[in-house]
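Written out below as structure tokens is the structure these notes cover.
Omission of a single protein chain aside, the complex is shown with its protein chains in their original locations.
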Amino acid sequence: MKRNSWKEYQKQIADDRYYYARSCIRQNFFPGSEKAFIDILQNDLGRDLLDDPKHSSCTGIGYHSDIVPLETIMTVVARQFALMTEAGYENFVASCITSFGVYTEVLATWEEFPETEEKTRENLLKATGREFRKPASLAHTSDVMFHFREEIARKAKHKLVNALTGEPLHVVEHIGCHYAKIFPKSGIGGSEFPYVLAGMIESWGGQCVDYPERRHCCGFGFRNYLVQANRGYSIANSHKKLESMAPYKPDFIVANCPGCAMFLDKWQYAIAEMEGTTYGENGHGIPVLTYEEMAGLVLGYDPWALGMQMHQVDVEPLLDKMGIDYDPAAKYLGRNGKYIGKPASAVVNGCPPDTLYDMRE
Amino acid sequence: MKFYAPFCLPFIIGATAMFAIVLGKWLVWLLRLPRADKMLILRGLPSRATFGAVGEVFCESLLHRRIFRVNPVLGYMHMSLAFGWFLLISVGWIETVAHLGFRYVPLQGHVFFKYFATSLEHKPFFDFAMDLLLLFVLSGVALAWGKRLRSKALGMRRTTKHVLGDRIALSALWFIFPARLLAESATCALYGGGGFLTGSLGGWMHDRIGMLALMNLESAAWWFYSSCLGLFFVALPFSRYMHIFTEIPLIFLRRYRLRSGEKATSYDRFQLEACSRCGICIDPCQLQSVLGVDNVQSVYFLRDRRYKMLRPEIADNCLMCGRCATKCPVGIDLNTLRLNSRNRLRNLPDKRRYAYLKETDRSQGSGKVGYFAGCMTLLTPRILQAMEQVFTAAGEQVWWADRDGGVCCGRPLKLSGETDAARKMMRYNTELFRKHGITTLVTSCPICLKVFREDYALEGIEVLHHSEYILRLLRTGRLRLSHGDTRYTYHDPCELGRGSGIYDQPRAVIEAMGQLLEPAETRENALCCGSSVANTAISDGQQAAIARSVAAELEATGAETIVTACPLCKKAIARGATKEVHDLAEIVAAHIRR
Amino acid sequence: MAKYFDMLMEDVRFREGLNSCMNCGVCTGVCPAAEFYNYDPRQIVSIVQTRDEEAIERLLKGDTIWYCGECMSCRPRCPRGNTPGYVIQALRTLSQKLGFFAESEKGRQQLALKRIIGDNILRTGYCIVPRLVKPDLHPEQGTVWKWIFDHDKDIFPQFTPVYMRHGAGALRRLDEESLGEIDRIFEVSGGKAMFESIERHSDRKARELGYEEGADQRYMMDVFLNNSNEHY
Amino acid sequence: MASINFGYTISKPRAIDVDRNNLRRSDEILHEMPELQTCIGCGSCTAVCTAGNLTEFNFRRVHTLVRRGEYQGAYEEMNKCMLCGKCRLVCPRGINTRGVVMLIKHKLGDL
Partner (left out) sequence: MKKVIIIGGGAAGMQTALRLAERGIEALILEKEAEAGGKLRGWHALFPTFTPAEEVLTELRRRIEEKKIEIRTRSEVRSLTPKSVTLADGQRLDCDAVVLASGFTLFDAAIKEEYGYGLYDNVFTSADIERMLNEGRVARADGSAPQRIALLHCVGSRDEKVCQQHCSRVCCITGVKQAMELKQRFPEADIFNFYMDIRMFGPGYEEMYREAQQKCNVHFVRGRISEAAPTLDGRIQIKAEDTLTGRPLRMSVDMLILLVGMRANDDSAALAESAGLQRSPSGFMAPRDHFLHNVESNVEGIFYAGTVTAPKNIGETLNEAIAAADAAADYLNE
């Protein structure tokens, strides 16, 4: 792709010493990804990262469901910063895109309306007795991964290429709306052509797919998913995206937002159950990866250690394409290799999982 | 005496076919009439209406009195053909009786009597009389030929463009009487006799043409004559000449109070086929005279409808100003036929339509007098304001039906053909009027006025146009106006004048305030402003062109102010005028004396 | 008197989000909600900038303001620097303060959101925890999720040492002190007041709607599940 | 397909999709009434509309939708019009609005 404009949207990404804030959705649905991020940073890249047990949710989902007032979320954010300050860190990294958006928005609001910062400090002090310094740098964890993309490429065990043909894999990158749409300058590449995932994909040998609904929201829409009556909206947006990308035959989707990755995966299941439509090859869905999983695969992590068995859409076709060695039988094993049964079969998986991975055979 | 020769065949066949078809048509139309219409006929037959009808048939079908009124030369042409032919037939019948007494003579015996009567003694009186009548008819034929060639000489700017069937019948008709002259003259040449026409021509032929040739000529001439008649008769029921016979029952039915309505009935067939396509309706049509549109006028509309080839764009393209209807010699109810054609094209009964009309009462005030501004008045707030001043000056307690927005009276929709849907609006407004207990309903819109009077069931509520209402206020002294020296001219709105017969009241009101100058075409002949709601086919530019021509005629009176009594006319004419255009109410409001 | 408009102006998001709209429609053109609801963010901004109190009240009491998914796609495109999404947030906040949210079907759903997400934040320190995503209320989460849900104690510990326990790592149980701090933050900064307003007005509305027990579990499940399908 | 009761269905897009819409009827209408294309969207017609005063009927909106190939419901909407003709008098482009109403109803009546 001829996009060069991303170079105009650069931001400072700290090189070391991160204060890590977990994501509600990512730890729920992709706990392996958060683990992989920490492992990659600490083990593969040798960076310092603090996983503070005292930090909490940013309450962004509540904020964007409008039940948490702005003043409250500002104070929660201030508490996170206070924890960081107390721990002696100043580079804040958030695992969640919604959180990243919230932190950016809160900092911008304090900038624009200083009285709100005053009020927040007052509230925080009153509620917790804590005080905070604003972070020197604020980044999303995908920014950090982007920052180290070349270093990771150098250590790569696998590339994003079809191991059989040598062709680059076609990758749909999906950027969470709150990554750059609220503050285009806060995202690498801006809001129109964000480069944060594209940069990783290109560095690791893949090829990005530009399809008409590339910029469209996955459809989470907070209250639009969280309340069952509204989910028709949520699924319809993913449906629109999937319909739009399917003709390009992507090998997989990668998202930097935990919600997007979860929804693009799960809605494929629901659409298949509702309409019988699957979007990938041979009646399978299109695998949806988090960027941590993508990085993990590139660095040679075991897919099941990355938690890829927790996806609804099977990732095996992708693993096969990339020539990754994995143990099919180990996919659905519990702790310590304990057999705990398997998920029921679903239309999106093409054929029932029982027939493929029954270890008792 | 034998009354048959081979050449009679075309005539016999033609005449038989014609009578069979004509009678058949009438029978079907009569049988298909709605029950109520049939009752009207049964009740009318034994009444004085029948006598009146006979008289009218004589005056109109034979003498063409109405055409005379429009155009004497044209009247003479039609009379000479119709009445002349009628006399030829009746006098011919008397001649037969005079020769043979009251005995059965077949039809061809009467018609071709000259041919069969060669052996009989000549009666110079009849020879003379019949020749005189033939000359009378031939003079009409000559005029008809002349009209085709030079219509302007007969005072018509345009004549009808005819269809093929008409052309055949017309050509046959043109040759019938010259052929008769030739045939009778040839017989006279061989056997003597004849009057000043046939006798003289016969003598001349006798002197110049050989016997054998003459015999052949005679035979050929009678064949030709008979063929012309036969051809004409066969063509007649399918051509415009059907009017010759159709007008007669039409006159009777009309006398029995049968009328066309918004729904088509078989009575319309009598009207349709009574049109002679004389084309008199073309000239008054402003679409023709101003815009040069020449395929939509009533004559073409009736023709297209009769032959079932009516297209919506023709049916729609009519201002329904009624100027043609006032001129129609047959008195066909042209606007109503146009309307029920549209009804047939568009009316789709739909129960759900206008369901929103419930609970929309936005009327204000209370009083025995209700004022319905109408949509167009709401767009011309000065009229509304003026009416308010008039009411205040007269001390009238007024219930304002629609000052804050109301429901349309329904006439525009009706005029477009959606008659059933229009009824819903009419019912809604009727209920509204009843609910507020008014006894007088004043409107300043003639469009509303006409529909209130004709289609609303408003028994007990007197419906007045504001011109009538204002005049009444003046006459009862409740309103006093100052008289100035402004010269006004008045434009008769179609729906008010020709539509509702209100010509004098607005004039009387104007004269109470200043001098009134009449434009060249006025009252029944008044022009239409061009923006009539009845026409959905012409463009804005075309409307403006008509408005300019109307304004020019009004301004030519030298008046300082153009007055009209319709909000739509006011808006329309103002587009084309250089002088001020006002509604009557505005002028009145400005002249109120306190 | 511009009562509602002034109240909106107290919200910094409203001040930031509303400059002057020229009705170009760029926001609606990309809006995912406009695509699937009878919704037009341009018109919302256009209405509030007229300062027509009646119109604003209709918005506060109506369904429209609740369609937005807060994806903020509208924000980077606006040629006049407005943010319809912020305006929506301000309107929603005010609607909840005034209790107007309970007047519309979509607004009433705030109760469900408060009880599911809001209460969970105070209970766990996180918006969502695995036990909250019950397969019967989230059928779209699929068969794999059901398998995870049913075997959470076997699966999650593979990725975190502290599943539902204290310590550092994913899906840990937050320590009591931190939870206390969050609770006090909500107390001090108006979060609790907002929750209370949602509960109170929902209860009032529930009784109005004929729920004799007020905003009970049955009412909550009804607002959570019911869709009149009149929103498209 | 499994018969799972999700409790909702995939919402249908509401956008005007010009690629999907069949513009044939719209082209026919514009062919017969090219002046309709000169609409500048000023809304005068809607402002004076008698039916629009009583309902949500919006003539400008409906004919614009028809021009984009969105015919669904246009006939029913146009049926709210009372054909009073005020719009025609105020249209700055002189569009024969009553003719437009009748033409659209005529062309879309059988949908």
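We call the chains A, B, C and D, going by the order they appear; numbering starts again at 1 in every chain.
Quick note on the criterion: a residue touches a chain if its C-beta (ideal position, glycine included) is under 8 Å from a C-beta of that chain, and two chains touch if they have at least 3 such contacts.
A quick note: this is a predicted structure, and the numbers were derived from the prediction, not measured.
Across the complete structure, the visible chains that the omitted chain touches are A, C, D.
Looking at C:Ala2, C:Met22 or C:Leu209, the residue that reaches the missing chain in the full complex is C:Met22.
From the set A:Gly129, A:Pro247, A:Gly276 or A:Gly341, the residue in touch with the chain omitted from the display is A:Pro247, counting the whole complex. Counting over the whole complex, chain A has residues 1-3, 5, 190, 192-193, 210-215, 247-248 touching the chain that is not drawn.
Although one chain is not drawn, its touching partners on chain C can still be listed: residues 22-31, 34-35, 40, 42-43, 76-81.
Contact between chain D and the unshown chain involves residues 14-19, 23, 30, 34-35, 37-38, 40-41, 60-61, 64-65, 67-68, 70, 93.
Just so we're on the same page, only the chains that are shown with their structure count from here on.
Contact tally for A-D versus A-C: the pair with more C-beta pairs in contact is A-C. In terms of their C-alpha centroids, the spacing between chain A and chain D amounts to 44 Å.
Centre-to-centre spacing of chain B and chain C amounts to 72 Å, using the average Cα coordinate of each chain. Counting partners per residue, chain A has 228-233, 235-236, 240, 270, 346 as the residues that reach two or more other chains. Residue positions of chain B touching 2 or more other chains: there are none. The residues of chain B lying in touch with chain D in their complex are 312, 316, 346, 348, 350, 352-354, 356-357, 360, 375-376, 378-379, 405-408, 410, 412-413, 416, 418, 421, 425, 531, 533, 536-541, 568, 571. On the chain D side of its complex with chain C, the touching residues are 4-8, 11-15. Against chain B, in their complex, chain D makes its touches with residues 35, 48, 50, 53-55, 76, 79-80, 82-86, 88-91, 94-96, 98-99, 102, 106, 109.
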